[in-house]
Structure formats: structure tokens, C-alpha cells
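Now for chain A:
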Amino acid sequence: MTHSYALLALVLIPLVGSLIVFALPRGQAAAAKQVSLVFSLAALVYAIVLAARFKTGGPRFQYGTSWTWIRDFGVHIALGVDGIALVLLLMSAVLVPAVMLASWNALDSRAGAEEAVEAPRRRSAKTFFALLLLLEFFMLGVFTATDVFLFYVFFEAMLVPMYFIIGSFGGPRRQYAAMKFFLYSLVGGLLMLASVIGLYVTTGSRTFAITQLIGHVPGGATQKWLFLGFFIAFAIKAPLVPFHTWLPDAGAEAPAGGAALLVGVLDKVGTFGFIRYCLPLFPQASRYFAPLVLILSVIGILYAAFLAIGQRDMKRLVAYTSVAHFGFIGLGIFAFTTQGGTGAVLYMVNHGLSTGALFLLLGLLIARGKSRNVNDYGGTAKVTPVLAGLFLMAGLSSLALPGMSTFVSEFLVLVGAFTRHKALAIIATTGIILAAIYVLYLYQRAFQGTVRERVTKFRDLNPREVLAVAPLIALILFFGIYPKPLLNIINPAVKATLSDVHQQDPIPPLNATVAGGSK
Partner candidate 1 sequence: MITAHGIQSYAWLLVAIPAASALILLTLGRAADKWGHLLGALVPVGLFVYAVFLFFSVKGQSNRKVDLHMFSWIPVARFRVDAGLLLDPLALVFVLLITGVGSLIHIYAVGYMAHDPGRRRFFGYFNLFVAAMLLLVLADNYLAVYVGWEGVGLASYLLIGYYYTRPSAATAGNKAFFANRVGDVGLSIAIMLMFAYFGTTSFAGVFGHFGHGGNATTGVATAIALMLLLGACGKSGQFPLQTWLPDAMEGPTPVSALIHAATMVTAGVYLIARSAPVFDATSAARTVVTIVGAITLLYGCINGAGQDDLKRVLANSTVSQIGYMFLAVGLGPGVYAIGIVHLLGHGFFKAALFLSAGSVMHAMNDRIDMRRFGGLWRVMPITFFVFVCGYLAIIGFPFATGFWTKDKIIEAAFDKGGTSGYLLGIIALVGAGLTAFYMTRALVMTFLGKRRWEPDVHPHECGPVMWLPMAVLAVLSLVGGWLLIFGGGVQEWLTPSVGPSVEAGVHTVSKPVLTAITLVVVALGIAGAWVAFGTRTIPEEQPQNVTVVTRASRRNLYADAFNEAVLMRPGQWFSRALVFFDNRGVDGVVNGLSASFGGGSSRFRRLQSGFVRSYALSMLGGTVAVIAVLLAVRFQ
Partner candidate 2 sequence: MSPYYYLVLSAALFTIGAVGVLVRRNAIVVFMCVELMLNAVNLTLVTFSRINGSLDGQIMAFFVMTVAAAEVVVGLAIITSIFRTRRSASVDDANLLKY
């Protein structure tokens, strides 16, 4: 195997940064922030370089590399990216600097702190930024790992910085939320560990390399059990209804930046796992369980949307919208069509950007209003037009307004699902009405209407805060008009995955016979 140090270097950038920031002396908050931002930007630039040099027609996994880690069990430190991992990698790398910029002063003073209700408490910005970088290291690792065991290690390790980010820097019920998040994920992780071991034993190939495991998992009941282990872990992570209840708590209690990364990136690991591990490793079981997953996904779309409409806590609301969006992603992946799969992957990227922006903006709003209850706001757009404008854009991207990249992905998912499961796709399509309701109803309550007294003293976004969010919105708009670069990267990987599952796109029944209809 040819060794390429490219990915290793990429993954190590945030790790080194994190260690440096941890090692900084106490009280060097400003330096810690600057160093963190520099390292995260370096990772972003490097990720862009890698993406630019990615050969879209080339082999499935590129920048591949592998070192033996535990010889006796055939565990390798094996890294590599296909199109799916690459776009998620990019999305994570974009989101981390945005989160840092948006959280720049969030920990400095009581005035800037997000929750007014909690007792004053020493919260170290240094630790927060170091944890963010550490989290980025694990996130990049989880997307680049091509060894199932290594993936598992990153998958579990990701919990640790997130646990501290929620538990130390979160809202009033942070302990509860952090513990719930941790336990949920751990249960899933343990099931996955059992399946990872089962995979090793049943294939008998004495390796954890994904490329060598694909197609070698025995069929029948064994495969179904192994599939379930992975599936439940990812379904909890994603989260799919009915494993979703940790997300509203964690999303609401985490600091805004943490919530953006939690929902934007960490949860994508679940859906990424579906498409990277569940489908190729267990094709037979995937097909067997697909109807169940599809139905759960569609239920999730509508159920979570209704829940979002009924929320007053703005962060909980957005967390629930994410559950609905994950329903769309699940629908796309398990529809087994190129459109559905590509749409789902693009959806993951878009959702990271859109919900990330939404959480960051909510954080900025909540920092001003000291309340997560939407009824405490009203008429904010009059006082902070920039914040309101950006929030509306982010909200519109969340409801998949045509012209934004979220529309491209949502429509691809729906059209891909429709070609195979018409009824389910039609039911899912009604979710777009609910999406409009939860987004615009939120916007109306928070930003429109009579200007409230407490709102009048709000300060509009400063350039740093705009700089944190505006690029995310700009990306969403750009890829809405010209999504081809991303689609070109994603498409081959999705096609390869579908051929692993032995599925082909249904052929339009009326297409073949008309010459003019091929356009």
C-alpha cells in the first residue's frame, strides 16, 4: 500500500493545536483563542487543498495509508477518504473555525455568558478552545478511518471532549444532559463493539480493514445481528426516532458552539456510519431491515417536526428540527438509489452548515437576551437587522428553500425515495409544510411582532460574529446554485456503495421508448 502522509497530517493538525493550547499557562485566554483559530484554519486550508487534489474519477479510497497498530489482532492505523468522507471532512473543517469565532467572547464575562441563571463560576476559555480542537481531531479521525477498529476508537473517543463541553460549559441542566448524552452514546458504542468483535471473528480474515471486509461477512442471521449492533449505535448517534430523546436535552444545554458541532458534525457520524459501514458490510441485512428504517425515518420526519412546532425553548426546537432532518437522511440512504444516497450525503453537509449556523445565531441571540424561551423575545429584527437577516437565511435553508443547497439535497432524497417507495416519499414530502411552520413560526415569535422592552437594548452583530456565520450562509447559497463540485465528489462513492448492496436505480417505466425523453 502506498503511504500518503496527507491525511495523517490533516488529522494531527488539530491534535497538536489542542496539546499546545492545553499546555499554555493559565490566564492566557487570548493567546489560546488565537492559537486555536490558527490551527483550525490551517486544518481547513489543508482540507481544501486535499479536496482540490481529490481525483473524482480515481480509486474509491484516496490518500490511503496504513500502519500496523496491534499486530496480533490485525488492527491498523489506516486512513483514507472516499467522496462521502471527504465532503464531511470539509464540512467539519469549515464548522470548527466558525464555532470558534462565534464563541470568541462567550466565556469571558458574565455579560457575555449565555445563561444568566447559573451561578458565576470559573470557566476557562482555554479549556473550551482546547476541547474544540481535540474534538476536531476525533471528528476528522472518525471520517478518515478505514479500519473498523480505529473507527470504533474514534467513535467512542469523540464522546469525551463533547461530554466536557456540555458538562462544564453548558446551561443549567448541563450535568443531566451530559450524562444522558454519554450514557446513550455509550450503550450504542458497546453494541457496536460487540459487533466489531463479531465481525472480526465471523469473517475470519484477521483484519479490520474495511476494504477487505466488504463482501466477506457471512449472510443469514449472523449478518442481521452484526448489522443491528452497528445500526443501533448509529441510530442513537444520528439520532433516529425513537432513539432521539438525548438530542433535545444535549442540544439545548450545550453551549451554542458545542451544540453546533454536536448536531452539525457528531450526529453526522451516525448517518455516515449507515452509508459507510452498514450498507457495504451488511448488504443482505441492510436490504432486510430497509423497510423498517424507512418507516422509522418517515415517522421521524413528521413526528419531530410536530415536536419542534410545539417547543418554546429555541435550542430544543432546533434540535428537534435536526431529528426531522435526520429522518430525511435515513430515507435517502435506505432508499438504495443513487439520487437518494447522493442527496443524503449532500444533506449531511448542508445540514451541518445550516443547523450549525442556526445554533450559532441562536447562541448569539441568547447571549443578548439571557433566555432560551422564545416568548421572551419579539420584534428583535427591528433592533438587530443583521442578526435577524442571517437567522432568516439560516432558517430558510433549514426549511430547504429552493435555491439553497439544502433544497438540492432534500429534493434528491425525496426523488430518490420516490422512484422506489412512492407512498413513503409522498408522506415525507408533506414534512416540508411542517418545516415551513416550525422555522417561520420561530422567526415570527423571536424576530417579528411588537418590539419588546428587553429587546431594545440588544446590540447587533459585530463584524467578528458576522464573519463566523456569513460564510456558512454563503456556502449554502453557492452550492444551491452550483452543487456540481460536491455532487461530482459524492456520486462515485455512492455508486460504489450501492453496488456493494447490489442495488440499481429503478428505470423509469416510460423512459426507454421515447427518443426525445432522454434529456
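In picking the candidates, the idea was that all candidates are chains of the complex that A comes from, given by their letters.
Following the convention adopted for this analysis, a residue touches a chain if its C-beta (ideal position, glycine included) is under 8 Å from a C-beta of that chain, and two chains touch if they have at least 3 such contacts; residues count from 1.
All values derive from a computational prediction rather than experimental measurement.
Peer 1: Candidates 1 or 2: which touches chain A in this complex?
Peer 2: 1
Peer 1: Show which residues of chain A lie in contact with candidate 1 when the two form their complex.
Peer 2: Result: residues 180, 183-184, 241-242, 244-246, 303, 306-307, 309-311, 337-339, 342-343, 379, 381-382, 385-386, 389, 396, 401-403, 407-408, 411-412, 414-416, 418-419, 422, 425-426, 429-430, 432-433, 436-437, 440-441, 444, 447-451, 481-484, 487, 491, 495, 505-511, 513-519 of chain A touch candidate 1.
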